[in-house]
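With one protein chain removed, the remaining protein chains of the complex are shown where they sit.
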Amino acid sequence: MSGSTATFDLIVVGAGIVGASCADAASAEGMRVAIVEPGPIGGGATAAAMGHLVAMDDDPAELALASYSLGLWESFADLKEAEFSRCGTLWVARDDRELAAAAARIARLKAADRDARLLDAASLHELEPALVQGLAGGMLVEREAVVYPPRVANHLVRRAQSRGTRLFAGRRAQALYRGGVQLDDDTRLGGPVLVATGCALPDLLPMLPMRARKGHLVITDRYPGLIRHQLLELGYADSAHGDADSSVAFNVQPRPTGQILIGSSREFQANDASVSPSMVQRMLERSFAFVPRLRGLQALRVWTGFRPTTPDGRPYLGAVPGAVDQWVAAGHEGLGVTTALGSAKLMIDLIQGRRPAIDPAPYSPWRMAA
Amino acid sequence: MSAMVRLTVNGQAVEVPAGASVAAAVAHATQRFRRSVHDAPRAPLCGMGVCFECRVSVDGVVHVRACLTPAGEGMQVITDA
Partner (left out) sequence: MREHYDVLVAGAGPAGLAAAQAAVSHGARVGLLDMQARPGGQVWRHDVRLPAAPAARQAIEALQGVKLLARHSVVTAEPSALRVETPTGSDLLSFGSLVLATGARELLLPFPGWTLPGVTGAGGLQALAKQGWPVAGKRVVIGGSGPLLLAAADTLRKHGAHVLGMHEQASAATVRSFAWQLRRWPARAAQAAGLRLRLAGVPYRCGSFVREAIGGDAVRGAVIETPHGTRQVECDLLAVGYGLVPNTELAALLGCALDEADAHPRVRVDALLRTSVANIHAAGEACGIGGLAVARIEGAMAGHMAAGDVAAASALLPRRDRERRFGALLARHFTLDPRLRELADERTLVCRCEDVALGALAGYDDARAAKLATRCGMGACQGRICGTALAELGRFPRGGARPPIFPARLATLAGLADFSPDDARRGNRP
């Protein structure tokens, strides 16, 4: 097959939400793009995700990326495939201490142009009557939404294809070489390569550490109106960004179908995708503590997924250290749906030699080479 | 003949033999059990608990498979179609 190398302006490896966004953004600028994906489009972490578009404020760099991305997500608000539903995020405070901390969070979000407001106990229950009595209050972020990530990934790939992007479906990138990538059928594609393989990143770029952080989700039958907002406990960040081997947090989402999606769990040492009854148990008990009525709902399905997690929790976005024409966009942990669009813009700006809209330094993969 | 069980379906009184299913009781009142996600009427298909087309609300609990549930005295069954 050598000798007949097809060449491209950019070869995107991996068609999760991140790779799909990158291919879309690149093709929109007229670049000649290839995408390589061995499985279904968006069939990795993207298919497992809750699809909550949310700004987390505990890391300024993550907040900047999220805020930038959330602005870009607005153009998908009317896209049928996105199943975009602006339910808003309601952060729930169990006690006055958590409520007090919310004030500081509101200030940080405001500074990043994200509107949020404090709720007292009475208004909390008015907005969300299914919540247990005795909560202290909450924080409402009205403009946030939920989407259906694998269909968005599909849409982005199709849009890129309509602009001439070539999809190498059912093909895996075997190895990177100087000037291109070799596929598992020995085809070689020439051109700059952008690796967006999520948890599988070390297969191609072993110098960039990545851990898979397992999560469980449960979805119910349809109960329209029972839950109105994406609900999270204000203590969520402790679970999400702590380093405990395993943790659970209250995280409940109304799907536009009327179904209810229940998370979330995080585990570092679990490598197989099987459902762990004890994790499901812990996660559900946590959710019952906030919404007792959940106990009676019919669960249809339980699944697991793996969040691609870097040592410092920030994604790798930028040039591969020490390589020429090799780029990486991976490691978005539990926020990759939210931050995919901004990540893609930032990547294409870097690749095209432009100055990105937000400071790329915090995400530079070079931090691992240091 | 065996004893009868009395229950209501959408408020209408229905009588079925003891041991009959809620599905059988509903069929005495209406052919429409549930509304599909695109709003079409649906009714039992498999009769044995695997198709989920017979879901109704029984005493306020929704998504109950009528074909698996024995009719009980005084039950209040509501269909959605």
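For clarity, chains are labelled A and B in written order, and residue numbers in each chain start from 1.
Just so it is clear, a contact is a pair of C-beta atoms (placed from the backbone, for glycine too) under 8 Å apart; a residue touches a chain by one contact, two chains touch by 3 or more.
Fair warning: this is a prediction, and the values are worked out from it, not measured in the lab.
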Of A:L10, A:A23 or A:A47, which sits in contact with the chain we cannot see?
A:A47
Residue list for subunit B contacting the dropped chain reads 1-2, 16-21, 23-25, 27-28, 31-33, 36-38, 40-53, 55, 57, 59-63, 67-71, 81
Please output the residues of subunit A touching the missing chain, sorted low to high.
39-43, 47, 129-130, 150-151, 154, 218, 220-221, 223, 225-226, 262, 275, 277, 280-281, 284-285, 287-288, 292-303
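Just so it is clear, only the chains that are shown with their structure count from here on.
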For a test of understanding, state which residues of subunit A touch subunit B in their complex under the given definition.
221-223, 257, 296, 298
In their complex, what parts of subunit B are in touch with subunit A?
37, 61-63
